[in-house]
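Shown here: the complex without one of its protein chains, the others still in place.
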Amino acid sequence: MWANINILWEAPGFLVDLLANGLLIGSIFALAAFGMALVWGVMNIINIVQGEYVMLGGFVTFYLVQAGIPPLFGVPVAAAVLFILGWGMYRVVIHRVVDKDMFISILATFGISILLAQLTNELFGSDVRTVEAGLDTLQFLDGMVSISEIKLLAFVLTLTIGLTLWLFLKRSRLGQAIRATAQNPRAARILGIDTDRVFAATYALNAALCGAAGALVVMAWAIHPYIGLPYTVRSFMIVVTAGLGNIGGVVVAGLGLGALENLAGFVLGAEFQIAFVFTLMVVILVLRNLLLRRQRKYLK
Amino acid sequence: MNRRLALYGAAALVSLAAPHLLPNYVSQLSMLWVMILFALTWDILGGQMGYNSFGNIVFFGVGAYACAVIQRDAGLAYFPGLFLGLAVAAVLATLIAAILGSGILGLRGHYFAIGTLGLGIAAGELASGWDYIGAGSGLVPPLYPGELGGRELFFYYLFMVLAVVTFVTLRRLYAGRFGLCLNAIRDDEDKAEAMGLPTTRIKTLAWCVAAFFLGLTGAGMGNLLGFIDPRDVAFAGPTFGVWMVLMAILGGKGTLWGPVLGAVVFHVTQELFWTYLLGWQRVALGLLIVGIVVFFPQGILGWAREHWPERFGHRVEEKAS
Partner (left out) sequence: MQTKPVWVKSLSGLFLGLGLAMTAPLQAAETITLGAAVSLTGKYSTAGNHTKKGYDLAVKLINDGGGVNVGGKKYQIAVKYYDDESTPARGAQLAERLIKQDGVKFLLGPYSSGLTKAIAPVTEKYGVPMVEANGASRSLFNKGYRYLFAVLSTSEQYLQSAVDLVAEVAKSNGRPLSSVKVAGVFENDPFSQDIRAGVIDDISRLGLKLVIDDKLPPDLNDMAATLTKVKALKPDLLVVSGHSKGATLAIRQLSEMKVNVPMLAMTHCESAKIHKTFPGKSDYTLCATQWAETMSYRDDVFGSAGDFAKTFEAAYDYVPPYQAAESSAAVLVFADAFTRAGSFDPVKVRDALAATDMQTFYGFVKFDATGKNIAKPMALRQIQGGKYVVVAPVDKAAGELQHPIPTWDKR
C-alpha cells in the first residue's frame, strides 16, 4: 500500500490520471443512477433491474454493430429499445407493485433481474462482448495521463442528459406531472393527472437512461449477461448519497464514486476495490444517520 | 391442543425417519433444514421486528469461516475440532452482530435494507482478499473421518437439532415480553421508544439471536459442502441471502410456521426446477419470485388466514347471503 502511495507521491501525473479516469468512469455510473433516483423518488420503488437494463442496452448496441450500424448510434437506439421494454415491464409487472410496501417491489424487481439475466444467457450465450467505437485516446503529460475519447463522450453525454432531465422536470408538462405525482400521488390524481401514465413514463424513461449507459459500457469496457448487479448496487449507492430526486447530487455522487473507486483500487490493490466502495457506503449511511440521530430524526 | 400435539409428534417422527426412508436424499434433506434455519432466523428481524435485512448472510459466512479455521489450525481431532469450531462460530457471529448492530440498526426502512446489502457484499469481498482464510481460492474443511454415508446422517441430525432448537427458542421468545417488544418496534418504533422501551438494545439483541443460530448454520454448512468459497458459499448474498427473505415471505412473514412452510415449499420447488429444467431453472426461479411477491405478498399462511380465518382462531361474522 505504501509503495503505491509512494508512486503517486513521486509522479503526481498518475494521480491526475487516476482521478480523471475515475471521474469519467463515474459519469457512466451517474447516467445509470439518474433513472433510479427518478423511479425511487416518484414511484417509491427501488429498481433492482437497473443493472440488467444497462446490460441489455449493451447487447442492443452489440447487435446493432454486428448488423453494420456505426457504434455511436447504439446510444439512442439502445435508449429507444429499452424505453419500450421499460414501458412493457411497467404494464406487466411494475404497476402491480407500485402502491405496495417498498420491500415487495425490491423483491419483485430482483426476480425480474434474475429472469432477464438468465434469459439473455439462454438466448444469446454468455460470451463476453465488447464493441470498438473507433475513437482514439488523448494523451497528456508525456503519456502519464491518457483519456479515451469514448469516456469523454460519456462524460459530456451524462452532463447533457442530466441538464436536459432537469429542464424537462422543471419546464415540460409531463415533467411537472411527474413532480406533482412524486409529491402526492393522490392529490395529483384528484387534479386530473393520469398517474398511471406518469408512472409508466417515469419507469420507461429510467430504462431508456440505463440503456444509453449500457451502450457506453459496451464501448468502454465489456458486457456479459451477469454484469448487471454491480451497476445496480452502484446506482443505489449514488442515489443514497445524493438523496432522492436530486439530479445534480447524482452527478456529483457518481463522479465522486468513480474517482474514489479508482483511487482505492490503485492504493489498496484491486482485490479491495469493491470492498472499499461498499464499506464506504455503509459508513456513509451510518454516519449520516448518527448525525440526524442527534436531532432525534433518522434517514427517510 | 391435542391436534397440535399430534401435529408436532408427526413432524418429529417424519423428521427422524426421513433420512432412513429416503437414504439417497440425505444431503438435500439436510439442505432443507438449512433453508428452514435461514427463513426462521431472517424472520426474527424481517417478520417480527419489521427490519428487512439483506445482510444476515454475513453471520452465516463468519460462522463458516470461523469453524473451518478452527478445524484447520487448532490441531484437534475431527469431532473436538468441529464442536470447538461450532462454538467459536456462534460466539464470533453473535459478537459481530452486537458490534455492527448499534450502528446499522439505527437505520430504518429501506436504508436498513441497503445498508445491510452493502455489508453483505463488503464482507464477501473482504474475505476474498484475506490470504489467511484462503482469499479467492476458498477453504476446504477437513474430511469427515467416519464411514461412507455417516457424514450425511451426522449433518442431517446436526441441522435438524439446530433447526428444532431454533424453532423452540423463537417460540418461547415470541410468546413472551421480548416478542411483544419486537412487534411494538415493527408497528411503531417511535411510539415504542416513547413508551420507554430500550429499542436499540432490543433490536441488537434480536440480531444477536439471529446471528447466533446463523453462525452455527454456517459452521455446519461449510462442512456439509466441503468447500468454502468467499462469494459463492460463505457470503452468497444473491443466492442464500435473498432466498432467506423469499422463503419467509412465501410462507408468511411474522408467523412462526410461515418461514418453515415457505422454506419447505421453496426448496422442493427449486429442486424440481433444477432436475427438470436444465439451464432454464433460473428463469423459472425468476418468474416464481415475481409471481410470489406480486400475487402472494402476504404469503401462504397470510393467504390461508384470509380464506379460513376461523382456523386461526379469528371470529368472523357470517356474511349475509
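Which chain is which? They are A and B, in the order written, and residues in each are numbered from 1.
What we mean here is this: contacts are C-beta pairs under 8 Å (C-beta built on N, C-alpha and C of every residue); 3 or more make two chains touch, one makes a residue touch a chain.
Just so it is clear, the model here is predicted, and its values are computed rather than measured.
Within the entire complex, contacts from the absent chain reach the displayed chains A, B. Considering the whole complex, the residue from B:Ser15, B:Ser128 or B:Thr166 that touches the absent chain is B:Ser128. The omitted chain makes contact with just one of the residues B:Pro80, B:Gly226 or B:Gly291: B:Gly226.
Although one chain is not drawn, its touching partners on subunit A can still be listed: residues 4, 7, 11, 14, 17-18, 21-22, 25, 118, 121-122, 125-128, 130, 132, 137, 139, 143-144, 146, 148, 150, 217, 220-222, 224, 226-227, 229-230, 261-266, 269-271, 273-275. Within the complete assembly, residues 22, 24-25, 27-28, 31, 125, 128-129, 135-138, 140, 143, 148, 151, 225-227, 229, 231-233, 236, 239, 261, 264-265, 268-269, 271-272, 274-276, 278-279, 281-282, 300, 304, 308, 311 of subunit B touch the chain that is not shown.
Please note the rule applied: only the chains that are shown with their structure count from here on.
Subunit A and subunit B, compared by their mean Cα positions, are separated by 32 Å. Those residues of subunit A whose C-beta lies close enough to touch subunit B in the complex are 46, 93, 96-97, 100-104, 106-108, 110-119, 122, 229, 233, 236-237, 240, 269, 271-272, 274-275, 278-279, 281-282, 285-286, 289-290, 293, 298-300.
If you check the complex, the residues on subunit B that touch subunit A are 52, 103-104, 106-111, 113-115, 117-119, 121-122, 125-126, 128-129, 135-136, 238, 242, 245-246, 249, 279-280, 282-283, 285-294, 297.
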